[in-house]
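One protein chain omitted, others in place.
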Amino acid sequence: MFGRRTLLATAAALALAIPMFGGLGGAKAQQPPVRIAVIGPMSGTGAFDGQLGLEGAQAMAAVINAKGGVAGGRKIELLTYDDKGSPEEGVSAAKRAMEQDNVDLIIGGWFSAVALSLKEATRDKIVTVMTSSQHPKVTEEGHKYLFRLNATSAMMSDFYSKAICERIKPKSVAFMNVNDDWGRLDLENYTKLLTNCGIEIKGHEFYNRTDTDFNTALTKLKALNPDAIYVAAINTSQGATIYRQIRQIGYRGKVIASAGNMNPKLVELSGNSLENVYSATPFTEDNGAPTMKPWLEEYRKSFKNEPSFIASLGAQAVEVLAFGVNAAGDPRAYDKIAAAMKAQPVPTVLGEVRFSDQGQATQTIHLVQVQKKQIVSVRD
Amino acid sequence: MDVTVFAQQIANGLVNGMAYVLIATGLTLVFGVLRIVNFAHGEFYMLGAYITYFVGTLLGIDYLAAAAIAAVVVAALGIAANKLIFWPLRRDHEFTILLSSLGLALLISNGGELLFGADPKYVDSPFADEVLDIGAITLTQQRVLVFAAAVVALIGVYLFLRYSRFGKMMRATAQNPDGAALTGINIKLVHGYTFALACGLAALAGALVGPTVMIFPTIGNWAVLKGFIVVIMGGLGSVTGALFAGLLLGVIESLGGGYISLGFMEAIGYAMIIVVLLWRPNGLFSTARGLR
Partner (left out) sequence: MGHTVGMAGGVAALCVLPFLAGNAYLEHLLALWMLYALLALSLNIVIGYLGELTFGHAAFVGVGAYTSALLSTQLGLPPLLGLPLAAVAAALFGLVIGYAALRVVGPQFTILTLGFGSILYTITNNWVDLTRGPMGISDIPPMAIGPMTFTSARETYFLILALVLAVGFLCHALVNSRTGRAFLAVRENAPLAASLGINVFHTKLLGFVVATAIAGLGGAIYAHYIKVITPDIMGVQNVAALIIVVIIGGRGTIVGPILGALVYIGLLEALRVAGPLRMVIFAALLTGTVVFLPGGLVSLWQRWRTTHKADNNLPAGNGVPSAEGGAE
């Protein structure tokens, strides 16, 4: 006799089994639109960054499609893939995009670890645009179809260190950096550059990417009595906690925010603790780029988040790919697309961007400051 | 060694440690009474923080009242979780119960991400940015509140267990469930109340700690790990043990991070547990079955 438990058990097993068959035989017919995979951290700790980047890309795709699409009227279609911020999932996502869904182009690489595995999965097979990752190896050991948008740590620090030396002018600095490739490289760069212009380096602390409380580290840094504390934080929630806690431990000196990581959400979460704090970013709303205005309008119309640097990178990725496809006339002519993108400056939402032979972009970087809870660009 | 910095690190550690204690108390009660290792405990902490946030921002209710509402709502959710999952499974193998709590944890955290959004949020409290200088030590009012409210809650739990009818029933059930049932104690009711108390305490911890950091849907993972370390180190089922172990962990992490290495801060905490467990396998305060 089948008891109630057995019946329920069978039902549970069926429930486990049915979707398996439903999902494996997905359709993959070639469709008229140009299909671009957006691979990013859509769940887990990096989910917010992934969401912002995807929103930026979607808004730009809508702008381009409204103007008639690419390559003679083909619409851009974005397919989303979750890499959960893990290299293994990144490889899986890329394989699925290429082999199961047969996409034309790939956007991905928000985190360095994922970008490093993604570049191997896509090596010489498909045009891939990496977004926010800053690891030098992504392009140094890239491949012939690989591009990376974000400025490298070196480019950012060359610009920002000048601003720190000439405008912020702290007598001494202590560093609060995240313990990862970027945080370590960042410390190395600024220690050298700031020492060169006569600023004393009082010390540094590395915090872990999983830390939620920073009182211990900040107490140590405060005890060094630096004129300024430099904070290198990518993760918005960690950044906001650090900026608040710097003030909560009673530190009254200057605060310097790392380049590339100032965003409206961070300002909102940080309360008054970011007031008058400087940062550097390739993204400013008033940069005068022709596509900035329509993109901002589309973004604000569709999403409730404020436009941010991460979102603009998503938009820029769609833009440079659209440029390449238009020049080549075919989303599969990878050699032509890559050549077109490297041949001339590409106009984008962040101004004109130039790609090196390795596919590394050079972005225009601006100095910004938080004033009355708004990020405003500082111009001389 | 700078005495001010040392005192400050001790104070930081005591506040963090008291938050661990508040999380761990519920966990240890559930183990003591129900013999369940509940991996979903951290999710109730997360829910406590989020409900405080939403009640505060959407209904415009002030922070302290929002925290109280969060604790009550989450306590009710705890009763529901017990009724739907843990009570029906009470006779099953411990691994089965454990996996069901792992499943519940996944369900709540992923459901939370869907409902609340992936963006980090800040629980606004009027005490968060108000700095208090106590001698040479600087603490925010909120961090003092975390410590003080936890002390009040723990005294309440102690009195409840010691003198109230339900407290006595809980202790009886913890010592000998079958014997307690024989004397006419409604075990099902005791299980429900224990869950309500445990989840309410976790939610209170979330509501109190929330304004000192940022909240996001995966904070439960952190909470449950810290809770477990404290519970095991203090001795499973021991409330007194949780109190000492929690404060000890907080202070050792703070001093370890402050004077040895920040990168190894968590590892130093774990090393301490290993030493404690190898020295006293059942934890600092565990001798026999029951709640202490």
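Think of it as A and B in the order they're written, each chain with its own count starting at 1.
By our rule, a contact is a pair of C-beta atoms (placed from the backbone, for glycine too) under 8 Å apart; a residue touches a chain by one contact, two chains touch by 3 or more.
Everything numeric here is computed off the predicted structure, so don't read it as measured data.
For the chain omitted from this view, which of the shown chains does it touch?
A, B
For the chain not shown, which residue from A:K75, A:R209 or A:K336 touches it across the whole complex?
Only one of A:K75, A:R209 or A:K336 touches the chain omitted from view, namely A:R209.
Considering the complete complex, identify which of A:R184, A:K293 or A:K342 is in touch with the unshown chain.
Going through A:R184, A:K293 or A:K342 one by one, A:R184 is the residue touching the chain not shown.
Taking the entire complex into account, which one of B:Q9, B:S100, B:S238 or B:S254 touches the absent chain?
Of these options, the touching residue for the absent chain is B:S100.
Could you tell me which of A:K75, A:R96, A:H143 or A:K293 touches the chain that is not displayed?
Here the residue in touch with the unshown chain is A:R96.
Need a quick check: the contact residues on subunit A for the chain that isn't drawn.
Residues touching the hidden chain, for subunit A, are 1-2, 5-6, 8-13, 15-16, 19-24, 26, 43, 86-88, 91-92, 95-96, 98-100, 112-113, 116-117, 120, 135, 137, 141, 179-181, 184, 208-209.
Considering the entire assembly, which residues of subunit B contact the chain that has been omitted?
Residues of subunit B in touch with the missing chain: 31, 37, 85, 88-89, 92-93, 95-96, 98-100, 102-104, 106-107, 110-111, 113-114, 221, 225, 228-229, 232, 236, 261, 263-264, 266-267, 270-271, 273-274, 277-278, 281-283.
Throughout what follows, only the chains that are shown with their structure count from here on.
Give every residue of subunit A touching subunit B within the complex, in rising order.
43-45, 47-48, 50-51, 179, 205-208, 210, 212-213, 215-217, 219-220, 223, 236-238, 240-241, 244-245, 247-250, 265, 268-269, 271-273, 305
Could you list, by residue number, the parts of subunit B that touch subunit A in their complex?
It is residues 2, 4-5, 8-9, 12-13, 16, 110, 113, 118-122, 128-129, 131, 133, 138, 140, 143, 212-216, 218-219, 222, 253-254, 257-258, 262-263, 265-266 of subunit B that touch subunit A.
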